[in-house]
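Take a look at the structure set out below.
Only one protein chain is missing; all other protein chains are in place.
Here is chain A:
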Amino acid sequence: MSQDTQTAVLEIDGLRRAFGGLVAVNDLGFSVGQGEIMGLLGPNGSGKTTALNLISGVLRPDAGTIRLMGQNIAGLASYRIARLGLARTFQLVRVLDGMDCRENIKAGLAFQKPHLPVAEAELRIDTLLHRVGLAGHDRRPAADLTYIDRKRLELARALAAGPRLLLLDEWLAGLNPSELAIGIDLIRSLKADGITIVLVEHVMAAVRALCDRCIVMSSGRKIAEGATADVLSDAAVVKAYLGGVATDA
């Protein structure tokens, strides 16, 4: 886990964003090394989704730098950031309801440069459908999918771009225990492929199983950072979560 020896995939410094008087992200800084899974934790409303929105270009930061593989992307249009190798999923699942599963995944890869040859693109779509567990659902309209399958499809679309950095916003929320186990294995396999991941998650079992390091936010500020086990037993963190959740296995 030594970041110093390699360039960080994501490096954030002094990031700030306010909505009126509410400072949703306040002087946030952290860095994520190649192939690492970084957990982004914190109670409801602590600014996790806002941080992801700033990184992916949905929102413009008021201040701060965001470096993606060395390049400052703060304030860049989100389509440019996407083309630089960043992909994400959304806390409220977003799939293209009027299209079938194939087209949903195709949307993820069709606009990346250089463009893939058609045969190769089709092959990648097949592989992804299989990988997220949607094999055979090719022509099924996204609107007909169950909640969990919509989540799978959204992840497949994000992966279609072949991202270097993947932002997952509570992708494991709302899964039953067996689905959760499958989901954890899937994310672990992404790490094995060398994809760097920032994982916003409330499911502590998943955080323990997946994250190399974590940072914890509270009211827009970072209140803890370090190896997952250390952070989860940190007194300040436990207090931020009001006792219960963080120690819950």
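Operating definition for what follows: contacts are C-beta pairs under 8 Å (C-beta built on N, C-alpha and C of every residue); 3 or more make two chains touch, one makes a residue touch a chain; residues count from 1.
As a convention for this text, contacts and distances are computed from a predicted model.
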Complex member absent from the view - protein name from UniProt, among "ABC transporter permease", "FXSXX-COOH protein", "Spore coat protein JA" or "1,2-phenylacetyl-CoA epoxidase subunit B": "ABC transporter permease"
Touching residue (missing chain; options A:Val58, A:Ile148 or A:Ala209): A:Val58
Which of A:Asn26, A:Thr65 or A:Ser78 contacts the chain that the document leaves out: A:Ser78
Contacting the left-out chain in the complete assembly, out of A:Gly33, A:Gly47, A:Gly108 or A:Gly220: A:Gly108
Selected residue (touches chain absent from view) among A:Leu28, A:Ala51, A:Leu68 or A:Leu96: A:Leu96
Candidates A:Ala87, A:Leu175, A:Met217 or A:Leu232 - the one touching the absent chain: A:Ala87
Residues from chain A at the interface with the omitted partner, ascending: 56-58, 77-79, 82-83, 87-88, 90, 94-99, 106-108, 110-113, 115, 157, 161
